[in-house]
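One chain of protein is taken out of this complex; the other chains stay put.
Here is chain A:
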Amino acid sequence: MKVLVTVKEVVTVGDEFEISGTEIAEQYREYDLNEWDNYAVEEAVQISESEEDIEVVTATIGPERSDETIRMALAKGADRALRIWDDDLEAAETLDVEAKAEILSAVVEAEDPDLVLTGVQAEDDAFGGTGVALAERVGYEWAAVVNDLDFDADAGVASVRRELEGGVEELTDVDLPAVLTIQTGINEPRYASLRGIRQAQSKPLDVRTLADLDVDASVTDSALDVTEMYVPETDSDVELIEGSADESAGRLADVLREKGVAE
């Protein structure tokens, strides 16, 4: 059996940053494995450790720089990786849900996995739609926002819990093949061991172009254009408590007493 995990390298932003056009300025960009995808990778690796003959393959749309992130997924136990990139993707300004789902659907058709795991959303663009759009496109069943997975390969069923709002979980059985979008907290992602990192260097990481996957370059013409990016204005009327730690703790203690919750 085969489990495909979509792995995105995301841009993360610290406390201080500047915006350049419709991007975070280059010097403030850091790159990391998308947090939700980290849990998806862990889930796939745990399945491969508990079942016989399961191959875990990762798929990433991203430039050469993202090899570093992909190697982390390989170091955590994925068997091999695909990375999709070419000049058309490089030139694209925005890849919307539709574009990503179309590209990944070509990967699914080529790889024919039994199960596809994606993160619920990406930390940077926060679209949260690629996994379900992909499922619809390739005719797989799906479940979104999964925080527990009991995978029965023989029966061809994934029994999942979906984390609804307000502390309620939905228990659902999903027939395979399926796409599941994975919520954080479903497991405890491992750190890549030194041995894993060494092994990852020799695992296959194949780079494909859109043409290799038979995807038309027009996929990069996203319907959605990001035309502005800005730091949102707030109408905050917070009273900032200034001073040393002791001074501000003193003032805070007064506030707690005034509010009647401390003596």
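Convention: contacts are C-beta pairs under 8 Å (C-beta built on N, C-alpha and C of every residue); 3 or more make two chains touch, one makes a residue touch a chain; residues count from 1.
In this text, contacts and distances are computed from a predicted model.
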Ask   = Can you pick, from "Pyridoxal 5'-phosphate synthase subunit PdxT", "Electron transfer flavoprotein subunit alpha/FixB family protein", "Membrane bound protein complex subunit mbxL" or "NADH-ubiquinone oxidoreductase chain 49kDa", the UniProt protein name of the chain not displayed?
value = "Electron transfer flavoprotein subunit alpha/FixB family protein"
Contact with the hidden chain (one of A:Glu109, A:Glu170 or A:Asp206) = A:Glu170
Query = Which residue numbers on chain A touch the omitted chain?
reply = 11-13, 15, 17, 19, 22, 24, 96-98, 101, 120, 123-133, 135-137, 141-145, 159, 161-175, 178, 181, 184-185, 188, 223-232, 234-241, 245-246, 248-250, 252-253, 255-256, 259-262
